[in-house]
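Missing here: one protein chain of the complex. Every other protein chain is in place.
For clarity, chains are labelled A and B in written order, and residue numbers in each chain start from 1.
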Amino acid sequence: MAVNIEMLLGEIEKKWGGKYTKQRDRRFFLEINKDNLQSVVSFLKENGLYHLSTITGVDSGEQFEVLYHLDLQGEIITIRVPISKDNPQLSTITNLIPGAVLYEREVQDILGIKFLGHPDPRRLILPDDWPEGVYPLRKDWKYDRASGIIK
Amino acid sequence: MLEKLVKWARIKSPWILHFNTGACNACDIEVLAVLTPRFDVERVGILLKGSPRHADVLVCSGPVTRQVKNRIVRIYEQMPEPKFVMAIGSCASAGNVFRGCYNVYEGIDKIIPVDIYVPGCPPRPEAIVDGVVKLLNKLKEGS
Partner (left out) sequence: MKDNLYCIPIGPQHPALKEPINFTVTLDGDIIVDADLRLGYNHRGIEKACEERNFVQCIYLTERICGICSHSHATNFTLAVEELLNLEVPKRAQYIRMLIGELERIHSHYLWLGVAAHEAGFDTLFMYTWRDREIVMDMLEQISGNRVNYGINKIGGVRRDIPKEYIPEFLSGLDKLEERTLEYIKVAGSEETFVVRLKNVGTVPHNEAQNMCLVGPMGRACGLPCDVRKIDPYLSYDEVAFDMIVEQDGDVMAQAKVRLKETIESIKICRYILQNLPDTPLALEKVPRKVPAGEVVARYEAPRGEDIHYVKSNGTTNPERVKVRAPTLANWLGVLYGLRGAQLADIPLSGAGIDPCISCTERIGIYRKRKDSIEYIDWDWLREYGIEWYKKHKKVVR
């Protein structure tokens, strides 16, 4: 059952606002507001989406962005959710896509974005003796190689 | 007299413990390949063991990551004397491409003393065998 992705994205735009662009064959980018995340992913699931490739966290200077790379019939839809730096949190999607558990934990570790409702928000990849509140992939974090002490 | 016997036994068949401290795995596969028929290091009497308490030589690869640091120190302490450490690959010797990365100590010699360095990314199995032979010579000369 082949679904027309552009039509789906058009419907999403109408129902929940946001904007989509087609970068090239099989690559779409969709920007939405974080409050609509659950509804949009739910809608895509009803229309055949089941594979989440990964979740990327990006520090774009002014704000954070959480990118969900979803695969629908071999085509990748990247949902971009901007998050403000003052309040870096958004809802989890593990209730819809259980495979997201490890990816959300990783973004939490390296960027410090909280995923509300995550069933298991433990540290994933940083070592046990890594200080709390230090997020390596934030742009303002620099590593002092000489001393080797993580601040 | 007994010492000489023990030393002879150790030179004739050193038991090796292999540990990966955060490497990409290429060096480890080459270490395993050294056991396979093409290079076949077992004919020299070298045996790969699973536990630190039986090992003479600790063969280490990988730039040491923070999480692994305590474990490698513990393994080193659990090994009985005399013990030797072999650093396989450029990562274990000096950090390789990971110099400057957070979460990485650049090389095993920042954590434990090293006797033999085998450079390469990854070193060929023949280079690893060469390193082992050099180590055996070092053993012979009396550690």
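In this section, contacts are C-beta pairs under 8 Å (C-beta built on N, C-alpha and C of every residue); 3 or more make two chains touch, one makes a residue touch a chain.
Keep in mind that what you see is a predicted model, and the values were worked out from it rather than measured.
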Output for the hidden chain's shown neighbours is A, B
Contact with the hidden chain, among A:36, A:56 or A:91, goes to A:56
Touch rule applied to chain A and the missing chain gives residues 23-24, 26-27, 29, 50-54, 56, 58-59, 67, 69, 71, 73-76, 78, 97-103, 110, 123-128, 136-137, 143
Note that chain B touches the absent chain at residues 18-20, 22-30, 32-33, 36-38, 48, 50-51, 63, 65, 67-68, 71, 75, 96-98, 100-104, 121-122, 124
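The criterion applied here is as follows: only the chains that are shown with their structure count from here on.
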The chain B residues in contact with chain A across the complex are 65-67, 100, 102-103, 105
In the complex, the residues of chain A that touch chain B are 126-130, 136, 143, 145, 148, 150
